[in-house]
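Once you've had a glance at the structure underneath, I'll fire off some questions.
We show some of the complex, not the whole, and keep each chain where it was.
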Amino acid sequence: MTDKLKISTHLGYFGAGGDRYNTAGYQTAVPARERILLAGKMQGLGGVELNYPALVTEETIEPTKATLAEAGLVVSSVSMNVWGAGKWGLGSLTHPDAAIRADAIALMQRGMQVAKAVGSSMVSFWPGQDGFDYPFQVDYRDQVDWFVEGLREVANSDPSMRICLEYKPKEPRTHSLLDTAARTLWLIGKVNCDNVGVLLDVGHALFAYENVAQSAALLQREGLLYLLHFNDNYGEWDWDMIPGTLRFWEMLELIFWLRETGYDGWNSIDISMPRGDPFTGGQLAVRNIERLYRLTAKLDRDTILANLRKVEQTTNLTLLSDTVFSALGV
Amino acid sequence: MTDKLKISTHLGYFGAGGDRYNTAGYQTAVPARERILLAGKMQGLGGVELNYPALVTEETIEPTKATLAEAGLVVSSVSMNVWGAGKWGLGSLTHPDAAIRADAIALMQRGMQVAKAVGSSMVSFWPGQDGFDYPFQVDYRDQVDWFVEGLREVANSDPSMRICLEYKPKEPRTHSLLDTAARTLWLIGKVNCDNVGVLLDVGHALFAYENVAQSAALLQREGLLYLLHFNDNYGEWDWDMIPGTLRFWEMLELIFWLRETGYDGWNSIDISMPRGDPFTGGQLAVRNIERLYRLTAKLDRDTILANLRKVEQTTNLTLLSDTVFSALGV
Amino acid sequence: MTDKLKISTHLGYFGAGGDRYNTAGYQTAVPARERILLAGKMQGLGGVELNYPALVTEETIEPTKATLAEAGLVVSSVSMNVWGAGKWGLGSLTHPDAAIRADAIALMQRGMQVAKAVGSSMVSFWPGQDGFDYPFQVDYRDQVDWFVEGLREVANSDPSMRICLEYKPKEPRTHSLLDTAARTLWLIGKVNCDNVGVLLDVGHALFAYENVAQSAALLQREGLLYLLHFNDNYGEWDWDMIPGTLRFWEMLELIFWLRETGYDGWNSIDISMPRGDPFTGGQLAVRNIERLYRLTAKLDRDTILANLRKVEQTTNLTLLSDTVFSALGV
């Protein structure tokens, strides 16, 4: 993270917020154009994540660009939607039906060109439907083969575009193929293309019981941290809560390491707001990231780093408590 | 459980199976009448659970009764749907708005009469939206007051009807008010009406890290086990899987204790089938319950019970392995 | 919580810190007398929790009192150790052997008198070995009967002493009988003695997936919150970490509700320090509690309470972010 913090937002939380108990949702869905304009009103926001083909398609490139210009925003990345329709229920690149696998490849290839056309050099790919639910349901070896081959084909089709893989341990399947940062690194090694990296979704890492600062630091060490999604949760499910409303110290540690390793990509908001005002929630998310980022600037970086190599390992905990609570006047 | 096993089914899994990523779902939704007729074709099934007002209303009492007669099924209970529409997003009996709380009470009072009209003396109430998501979001004391008062009003409005409370630790809220068997027992003590009991959903108990046999045995000890929902999961989320496809020994222990304590209520199927054939899934659920029930009849009840009071506590594990695997010829 | 914050500490973390991989531990165990003297040097500390018979017995009452006087500390409560020896492996009040059950009752009765003799009117009882590990291992009904009867006998033997029950979902058994706040409330109702209440261990509540502020508020509502244990964890295990080093907002909410409901009991430190300096860890724990307590004094109580009854439920999140981060100058 450099001095200019790049914050963008996903636009899904301006939708109706439906779930399996109430697919009609709890909110009035905002149309795509208005979502972008609302995002444009958020202080501190510089970009939006679009979704192909849900929010932008080949047909809507020009009006989308116009709306973006009107809102004063750029596109941070475009999500490849190979999960939000019934046909993807058993997977995208690893669907048991070869025709669906081919469709997934084709959709991503088209989506990359749409992303380029709206001004982004990066697409994200969350293989959310790729995995399994029950024992004795899939051949685990096939899934790896299909995933690696399919992704390689997508990546090779346009080396000028970067593809970031979003891992998540589960949901909607009981077990995702791309479940953890380590699994993603292992599979990227097999794909072996220079334009494939990682989207680190903070909440996904937390509910995979990763320390998210560790995941960020190791991904940076490999040069593979392409994008961040910020949200929060209790560590057991992907609640997509407003970042910084639960995890304070861990979020601070994450941002400390992003700074330390020189991360200069986008920090995107990926929250869910079925029961609160989406604009308020998004704005608070942006503010909390900015605030935690500024707070890391107040930390005694050299002492913290030196303490990490000590055998006595509670020194930093005292230092952090002293720094933060003293600043709070308590 | 007596010798005649009463199995019924919930009909939700004949819907589209939408979730938050794909609200349109993965299946073609089956109309209410056809759901009942399909259930009528399941071998071993005697009843269905209806949902008020999603599957039966004041206006559809007579046609519903006709369809039930055609299918050869009775109504095991009727679910009070105070969760599946946007207005219930922040709760039913504990909604912060008193008008919504009143609506929830009124809906349940109407639903009880519809249940009676279709031949059931029991309604179920899952306060799925009652709870909270974030810290500093609700006054925890208000929620208890509102829940107890509201439920008492509902229960007192028709003492001839039984109301069973379905607890669940979370989802869709991050924290449910009615989270565990013990919380339910504690709140029922406060409501203090003779017609309020418990719906034990096996999967909900499992993902609350309860031993479901313990929950059943203790609820029976209090005379408060009114209804069972069968499904399965890995212990960390409410996946609503086909019962008996994951948990073998724990399901066997549950049924052992249901038999032992003389449970003679309904055993209802409450699964989700977004990615498989609903009829096949439902039929397998019924079969697995029947099979596990018959298997408990093969167990050496007296020895098992005697072993429970011994200090050496692995005796039953050997006995069960010997019994089951010997019968399997392995 | 009133204006004078009463903080005490458990003394277990001055031991060797052994675990199942290394029973000899990672630290040099400090003798009982020195533990008390060390505690006496912690700024902000007013009391210690003793353990009967591990740290105080009938034979050591007078020297213990002298050491306490020397250290300038009082006894906040005495733990009844019916779990830390091989004989308790299958339980205390619910052990399958009636002789062991009787021993547990007798130990607690003696311990209550020792507690009184060292100046405390409260003992704590953690039934950590009472529960089960495998399916088909215990008769769940017996355990409830034995627990209720045994506890009633203990409580009635000296109504001038208060007994607080410490619940915990698991460990060392896979399932504890006394697993949650709600279970404890339910069982206290059965015991029906005026001198039985609850010890809320913050970490136990967190890894039972309780919101600990809710548990505190509801226990206070019943007049049953006798004692608090402070520590921290990630929500999935009882790591006994230094309070306030992980959970910031939830800890703040807990203390907000303790203040709001007028809790004036002891706030005891219950941490584990196998890999750090125990004194430093304990002192940081005391400081973090004091600091969070002072921080709650800076919150706009009236607005927060008013917001809890609103339908728009993100207001407090923004207010808290604004208050805390503004005070931090970020």
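Chains here go by letter, A, B and C, matching the order in which they are written, and residues are numbered from 1 within each.
One rule holds in what follows: contacts are C-beta pairs under 8 Å (C-beta built on N, C-alpha and C of every residue); 3 or more make two chains touch, one makes a residue touch a chain.
Please read these numbers as outputs of a predicted model, since none were measured by experiment.
**Student:** Count all the copies in this homomeric complex, not only the 3 that are shown.
**Tutor:** The complete complex, not just the displayed part, contains 4 copies.
Keep this in mind: only the chains that are shown with their structure count from here on.
**Student:** Write down the pair of chains with the top C-beta contact pair count.
**Tutor:** The chain pair sharing the largest number of C-beta contacts is B-C.
**Student:** Roughly how many whole angstrom separate the Cα centroids of chain A and chain B?
**Tutor:** Here chain A and chain B have centroids separated by 36 Å.
**Student:** How big is the gap, in whole Å, between where the Cα atoms of chain A centre and where those of chain C centre?
**Tutor:** It comes to 39 Å between the two C-alpha centres.
**Student:** Got the chain C residues that touch at least 2 other chains?
**Tutor:** In chain C, 209, 249-250, 313-314, 317 touch at least two other chains.
**Student:** Spell out the residues on chain C that touch chain B in their complex, using ranges where they run on.
**Tutor:** 90, 96-97, 132-142, 144, 169-170, 175, 179-180, 182-183, 185-186, 189, 209, 211, 213-214, 217-218, 221, 249-250, 252-253, 256-257, 304-305, 307-311, 313-314, 316-317, 320
**Student:** Using the touch rule from the top, collect the residues of chain A that touch chain C in their complex.
**Tutor:** 209, 234-236, 242, 244-246, 248-250, 275-277, 280-281, 284, 287-288, 291-292, 294-295, 298, 312-314, 317-318, 320-321, 324-325, 327-330
**Student:** Of all residues in chain B, which touch chain A in the complex?
**Tutor:** Listed in rising order, the residues of chain B that touch chain A are 16-27, 83-86, 88-90, 128, 133-135, 170-172, 174, 233-234, 236-237, 239, 241-242, 245-246, 272, 274-275.
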